[in-house]
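Removed: one protein chain of the complex. Kept in place: all other protein chains.
By letter and in written order, the chains are A, B and C; residue numbering begins at 1 in each of them.
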Amino acid sequence: MAGNIFGQLFRISTFGESHGVAVGVVIDGCPAGVEIDVSQIQIDLSRRRPGQSSIVTQRKEADQVSIQSGVFEGKTTGTPISLVIMNEDQKSRDYDHIKDKFRPSHADYTYHEKYGIRDYRGGGRSSARETVARVASGAVAKSLLSKYGISIHAYVSQVGSLRLTKDISELGFDHIEENIVRCPDPELAEQMISLIKEVRKDGDTIGGRITCICSGIPVGLGEPVFDKLHADLGKAMLSINAVKGFEYGSGFGAISMRGSAHNDIFEKENEQVKTSTNFSGGIQGGISNGMPINFNVAFKPVATLMKDQDSLNTAGEDVKVTGKGRHDPCVVPRAVPIVEAMAALVLADHLLRSRVNKL
Amino acid sequence: MAGNIFGQLFRISTFGESHGVAVGVVIDGCPAGVEIDVSQIQIDLSRRRPGQSSIVTQRKEADQVSIQSGVFEGKTTGTPISLVIMNEDQKSRDYDHIKDKFRPSHADYTYHEKYGIRDYRGGGRSSARETVARVASGAVAKSLLSKYGISIHAYVSQVGSLRLTKDISELGFDHIEENIVRCPDPELAEQMISLIKEVRKDGDTIGGRITCICSGIPVGLGEPVFDKLHADLGKAMLSINAVKGFEYGSGFGAISMRGSAHNDIFEKENEQVKTSTNFSGGIQGGISNGMPINFNVAFKPVATLMKDQDSLNTAGEDVKVTGKGRHDPCVVPRAVPIVEAMAALVLADHLLRSRVNKL
Amino acid sequence: MAGNIFGQLFRISTFGESHGVAVGVVIDGCPAGVEIDVSQIQIDLSRRRPGQSSIVTQRKEADQVSIQSGVFEGKTTGTPISLVIMNEDQKSRDYDHIKDKFRPSHADYTYHEKYGIRDYRGGGRSSARETVARVASGAVAKSLLSKYGISIHAYVSQVGSLRLTKDISELGFDHIEENIVRCPDPELAEQMISLIKEVRKDGDTIGGRITCICSGIPVGLGEPVFDKLHADLGKAMLSINAVKGFEYGSGFGAISMRGSAHNDIFEKENEQVKTSTNFSGGIQGGISNGMPINFNVAFKPVATLMKDQDSLNTAGEDVKVTGKGRHDPCVVPRAVPIVEAMAALVLADHLLRSRVNKL
Partner (left out) sequence: MAGNIFGQLFRISTFGESHGVAVGVVIDGCPAGVEIDVSQIQIDLSRRRPGQSSIVTQRKEADQVSIQSGVFEGKTTGTPISLVIMNEDQKSRDYDHIKDKFRPSHADYTYHEKYGIRDYRGGGRSSARETVARVASGAVAKSLLSKYGISIHAYVSQVGSLRLTKDISELGFDHIEENIVRCPDPELAEQMISLIKEVRKDGDTIGGRITCICSGIPVGLGEPVFDKLHADLGKAMLSINAVKGFEYGSGFGAISMRGSAHNDIFEKENEQVKTSTNFSGGIQGGISNGMPINFNVAFKPVATLMKDQDSLNTAGEDVKVTGKGRHDPCVVPRAVPIVEAMAALVLADHLLRSRVNKL
């Protein structure tokens, strides 16, 4: 109820503040028999890690994960898997100056009002540091999904007004991790990197968009009515820090389309049911139809600027919030593995849920 | 788990197929002491009702709700409230011709594969008829919210390429229910109505967009991390039939903005904390900040066309799906009360959840 | 959260007051493909029905169930199953005299304080009439379980001090339904019936005990730690009106036993793992071991007496509560199908839950 638990059958419970002792997650409901390789989890954590490139925050966190339970001789045992990442590079004093101030478009004011007390250091629980727990547990979900042939690829498809127009089916997924912005189009990636650097030089930040493709999805994931597969994916994405919008398949573009153009016609290919187009985004009536699932996630520009801003303090007085600390000028390069992790958690959950539909 | 239950503390459990005996909902968790007026529920049901105007389906359903429990002498007692709407105008034979066919971009194929059995009449459980239960329970949620000064107004802000550009603060909410398309701009409304009629004449359908404004929201609704207020609103909207996208505040527009333009500056007005702009959409860090909550919902064009389409049947053979029956050429006019109902259910739930944050 | 929903994957949501319009239940999560026969549900409802014999309340309720959704052509479709029983023989005026009085050892006082408002007629929601919804949904659960060879038999094993001492394995289940008290020992049954009649003549009531045996249980039902199979069975039984205690296997008798006598030794019989004794009651570490599950449920004497009693009213004044109405002198004969229903609901839930333990 308090918002730190996600999933129904593959369920995670996360904890930890930005400048507390540790951040971590307990996974309850991972089936027994899944091979778990710490180094595999570490790969995704490294994709999310601060300091990984010149266009992200220069904080240094090793983000070493340790497994405290639930894995025996390299395999899950069906019992809770506890994953912990100790906090290291905490310059908590960096935050003394905002102790009583509400940073614009952050969660300072709302947490203060909601709880009457808050750990102001680095945003405490509202910090995107919390997503390290999502990525770690998402890596476990990916291990489970890979057993069923399901794979997930996210990439940056827009930074500011620089928008990917080429089709991913031409570009392929191979180039994504070859550049620091994680855009599958190498040329556009260069432009995005330049834009982010320019924005940072201004002490400013910029928004972005991530696209995600899930392949190898069996028919039948997703539950009717409220737990439609795309509704759970949407909630998962909207729960990520800085996300402002979610669309799948044709998305907002569907508004100006006619049904005759939008309907995906069923056809058979090698004895498999397919659709000729995929405006449905792989989901019909909330349930996967076997076509790839695709969706877009909109991220706002990071709220922490290297500029002074007007604001209020806890006493309601006018104050200046000065730009300080080490922050991302654009969140999307590091958010790519977070989007994948949340998609993996939703798909793992629905994969298990789909086991109880029939006699 | 099976997807027919929504909410945590204000929880609804819906049931019913399009052509079954009845559609209904059990509300568990409505606090005791809320006045319930059947005629008030009926008003919202009438706004959703088929046959209400010349631009919607001409099916005739009285959609009379009856209360079976949980209300005593006009007030809720804290026990489950059961609301039932009997099905009436069921021309089930209209569906015999699609018994074994998969209609394009419907849920026929996915339900068939998921369950191995399905009530094909009118789409069964996947029919938008199910939303009658959402509207009925949403009206109860609205009664609860009104006790706390919270109000919700949704309206059509786009049909096809016809997009509302005027600001709602100028237009006001009064005109919304004055026209059959539910657009607050009377002139644009006329154009939208013409477009929908034209599309229908073609045997085709068209998409649309609904905007929703929630006012009078106290600070502190929404839970950190996974149950952020906008994440739950997003899931609620994405669970509505035909929805393809959700955005709140600046939404997808945030992608191309810079932080210095996007940040909402805190200021004091009559001893109340406000923000000068509202790109946050009334929610910061997933928690309401007291400003109005606003969001957009994208609807695809209705999948049922009055045209023949190619498809497959359950045996995997090529078939023609012929256009038949009485359907909406555009879903948004009738979806306005559904959007409001889902918003009300989310807000009522989080209103109750916010009672346990502090000592 | 408000207590009217039970189960995780096989989940029921019940509603209805004793003297309201109807009592009912929505089942969410019953797998598709289970044959549902209304007459089968009706059989269990008849075993619970008032007026069925000379030793139970003489209220007359037909308790006819109607299926409103979720069943198509005789089989479940995987969508919610709504079952409704209309209330009929409501002599609400019988309750005017206790409108403002707190009946001793009833829920009048606690409901009044908790909600500030209550439907006093027949106890409203706190009435055992609510269990009709449990029995109806339990019958659906039994249909599911029978597909897997699981059967459930409950019987009266004690009324007052009259205690069944013969072993059920000798008596068999066949005699249970042959007498109106539902005791498998015909002779003891006669004594119990006499005792109940005698107690009723005194305007008094008496307690009792029900024993339940679940056979054909596969190994592996139940989840470690909190959702141990016997913990969920215990909660289910304790949630039944008038229940004061629950024990399984050796139960309270285990307190005075030594481990060397209590341990159940594993052995093989026809290539099947068995235990030589069954003090474990078919459950070890919270998980079924394949042996029959057995447990006892203690019921208090019914609180409604045909005698005057001292009490308080809502104003805190001393009043007399007079004995009136039609009530059971002993609850156990009619509670047998309720115990079975709750056991069936727990087992159906855990049967589904056990599908997601392994890869």
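Structural remarks
Here is the rule we use: contacts are C-beta pairs under 8 Å (C-beta built on N, C-alpha and C of every residue); 3 or more make two chains touch, one makes a residue touch a chain.
Just so we're clear, the structure is a prediction, and the values are computed from it rather than from any experiment.
Of the listed residues C:V21, C:L45 or C:A107, the one in contact with the hidden chain in the full complex is C:A107.
Contact with the undisplayed chain is limited, among C:V199, C:I213 or C:A344, to C:V199.
Within the set C:M1, C:V38, C:A62 or C:M86, the residue that contacts the chain not displayed is C:M1. Summarising the interface, chain B meets the missing chain with residues 1, 9, 29, 31-34, 78-79, 144, 147, 224, 352, 355-359.
One chain of the complex is left out; on chain C, the residues touching it are 1-6, 8-9, 14, 102, 104-107, 109-111, 113-116, 125-126, 130, 158, 160-161, 199, 202, 204-209, 219-220, 222-228, 230-232, 234-236, 238-239, 244-252, 254-260, 262-268, 271, 273, 275, 279-281, 284-289, 298-305, 307, 309-312, 316, 353-354, 356-358.
Although one chain is not displayed, chain A still touches it through residues 1-5, 8-9, 11, 13-17, 20-24, 26, 28-29, 32-33, 66-70, 72, 75, 77-82, 84, 114-119, 124-125.
Note that in this section only the chains that are shown with their structure count from here on.
Farthest from chain C, judged by the mean position of CA atoms in each chain, is A. Rounded to a whole number, the gap between the C-alpha centres of chain B and chain C is 39 angstrom. In terms of their C-alpha centroids, the spacing between chain A and chain C amounts to 46 Å.
Computed centre separation for the pair chain A/chain B is 26 angstrom, with centres defined by C-alpha atoms. Residue positions of chain B touching 2 or more other chains, listed in rising order: 1-5, 8-9, 14, 114-116, 125.
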